[in-house]
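This structure is in structure tokens; I'll ask about it shortly.
Only a single protein chain was left out; the remaining protein chains are all shown in position.
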Amino acid sequence: MAHGPAKGFSRWLFTTNHKDIGTMYLWFSFAMFLLGGSFAMIIRAELFQPGLQIVDPAFFNQMTTMHGLVMVFGAIMPAFVGLANWMIPLMIGAPDMALPRMNNWSFWILPPTFLILASSLFMEGGAPNFGWTFYAPLSTTYAPPSVTLFIFSVHAMGISSIMGSINIIATIVNMRAPGMTYMKMPLFVWTWLITAFLLVAVMPVLAGAVTMMLMDIHFGTSFFSAAGGGDPVLFQHVFWFFGHPEVYIIILPAFGVVSEIIPVFSRKPLFGYDSMVYATASIAFLSFIVWAHHMYTVGLPLAGELFYMYATMLIAVPTAAKVFNWITTMFKGSITLETPMLFAIAKVFLFTVGGFSGLMLAIAPADFQYHDSYFVVAHFHYTMVAGAIFALSAAVYYWLPKWTGKMYNEAMGKTHFWISFIGFNLTFFPQHFAGLAGMPRRIPDYNMMFADFNMMSSIGAFIYGSSQLLFLFNIVRTITHGKPVNSDKVWEGATTLEWTVPSPAPYHTFTTPPEVK
Amino acid sequence: MSKANENIAKTAGKLSVLVVAMFAFAMWVMPPLYNAMCDLLGINGKTRGQYTVVESSVDTERVVKVQFVAQNNEMMPWEFGPNTSQVEVHPGEPATVTFFAKNNESRYMVSQSIPSIVPSRAVEYFHKTECFCFNQQPLAAGASADMPLRFIVDRDLPKDIHVITLSYTIFDVTERAAAQDSVAAQ
């Protein structure tokens, strides 16, 4: 048993192997990506032209809510946890994760949780319809009955994330191979270490927020109701105290992935490793003191508004440093453009565009015009989709040969990239204009002046959405029919530890720790 | 237990403490902290509790307009509004106004009025020596009441503030009050 997996379903149910668990996380998140994506397709189909065509406004609200929740908590976060499970032990020369049994738990909580959340679609009153930010009192006094299931789901996925993060920190802190000092760790490991700390710090805050909601709904407290001395704005503070670090939780591992891939395909070491680490840490720190920039229109005192504006603008500094470092890494390199590199470059490019619109949003007086408009929708999709999902695509193409020992189809990969790239930009670039022209977010119908932008956006969304099926096909085909890789190292410029073990990576690796010089 | 496992357990233990601490922070620290910040900065124009007069010299040089507005929250059928739309006062001078409330329902009801002041910078200079909003207001079916508000605008009110608006939103808290009573009775 020590050398191979058990047979059948019980292998997956009871596994404590980091590779098995990583694989399950990745497949689960892909399934959620498709589910959340199909919700997005419904949204874009309804918004294809003015007038109500396909769904009722109440269902539309359920779709926007579920799309956000499933994508953030079901697709992106578990996908990065999957990558962490697979790659962190391999990158630091550890035989497995530090707490393998807890690892099994943290995964297996997820499928039932999302099954419960999705099943609320069929409940009377429908699924949660108050937006993924679930502002009170729409999510408390005025919520559908499914809000209780929603609260339960958020608790469960929070517990899963917390366990996963504790495991990742414990692994990185205690199980590095001899000689692997902190400042020698690959950047993906570094960004995950910082991310995991963010998760441990803020997931309990989210749990607190939903617990207060639960008490308001069922036990007569009034944390968020003015009638009993509470305040709906308090909810927003608690939520964004979690929510702002949360968006960095999503983006930091993506930074890590890109920081691995760009040097490999530039055949040149990462420029400014130390400053990358410090920049990541300062972004994480800043994420705790900028949350109220999501609330510029809520009526903060002038001093507060100014503080949050300045602090938010400051984030541009470490983020810009990262972008400059990536570009300088490519400068005078010896670059080849395989699919992972294409996605990584596109991520840097498009994320920076999202960073620019983020800077614009940081300017409080201008935000009075941007706030809750499609400009915001465009902004956060540039950072979430291009920033996180492009990085995830890059990561999958980059490590797929390591996971399977087989090479994906490069032509198909590049096709996937170009269709995604064009589809993505066609979807989200026009949304900037729609927002500036005055289109609020989360509306199922709109005036004709927004029609052109929305039609472009919907066509783009259908293109981007269908290109993901090509992605799925390519992965499945690699597993079933892929050509075996030429060497264990796969990529010419690869230097990190995971490329020193065979491809596909055997079930147990680094049972004796490697020596890192 | 090997040394390595011991270290892992230590790390996990410390992190678990952090998790519990952060949960406690969100549940039991953030709400009071937020209220304290509101008090300090006048967020949402929440007014402070009862004020005891310390000095009573009046600044007759300045006049401040104090406006009163009122609205009912959803499901609150009472008639409710200020009897005086606005008063002009000198800083330091006590003033009294009344709000009218009438319960048109055929049942006993309890209300709670929630004050809010704009501009929020004025909050710390607006002192209420007596206010119906300090307590819940019960009214029998068909009954009405004039509810008093007695206040002083502080002499230190920033010079650039000429108008203070005090808004009250009235909520139906009949059920909440009944629940509290039953708890108190036990």
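Each chain gets a letter, A and B, in the order it is written, and its residues are counted from 1.
Just so we're on the same page, a contact is a pair of C-beta atoms (placed from the backbone, for glycine too) under 8 Å apart; a residue touches a chain by one contact, two chains touch by 3 or more.
Note that in this section contacts and distances are computed from a predicted model.
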Not counting the visible chains, the remaining one has a UniProt entry; which protein name from "NADH-quinone oxidoreductase subunit N", "Sugar ABC transporter permease", "Cytochrome c oxidase subunit 2" or "Nitrate reductase-like protein NarX" does it give? "Cytochrome c oxidase subunit 2"
Among A:Thr352, A:Thr383, A:Asn454 or A:Ser503, which one is in touch with the chain left out? A:Thr352
Of B:Val69, B:Ala95 or B:Ala177, the one touching the omitted chain in the full complex: B:Val69
Listed residues B:Ile114, B:Cys131 or B:Val173, member touching the removed chain: B:Ile114
Considering the complete complex, identify which of A:Leu13, A:Leu115, A:Leu337 or A:Ala411 is in touch with the unshown chain. A:Leu337
Residues on subunit B that touch the omitted chain in the whole complex? 44-46, 67, 69, 71-75, 77, 82, 84-86, 104-106, 114, 116-119, 142, 160-163, 165, 167, 169, 171
For subunit A, which positions touch the chain that isn't shown here? 50-53, 56-58, 61, 129-131, 135, 137-138, 141-142, 225-227, 231-233, 266-275, 297-299, 302, 305-306, 309-310, 313-314, 316-317, 320-321, 323-324, 327-337, 345, 348-349, 352-353, 356, 359-360, 363-366, 368-373, 425, 429, 432-433, 436-438, 440-449, 453
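Going forward, only the chains that are shown with their structure count from here on.
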As the complex stands, subunit A meets subunit B at residues 98-99, 162, 165-167, 169-170, 173-175, 200-209, 211-212, 220, 222-223, 226-231, 233-234, 237-238, 241-242, 299-304
Contacting residues of subunit B [partner subunit A, same complex]: 4, 7-8, 11-12, 15-16, 18-23, 25-27, 30-31, 34-35, 38, 41-44, 46, 73, 112, 114, 120-121, 169, 171-173, 176, 179
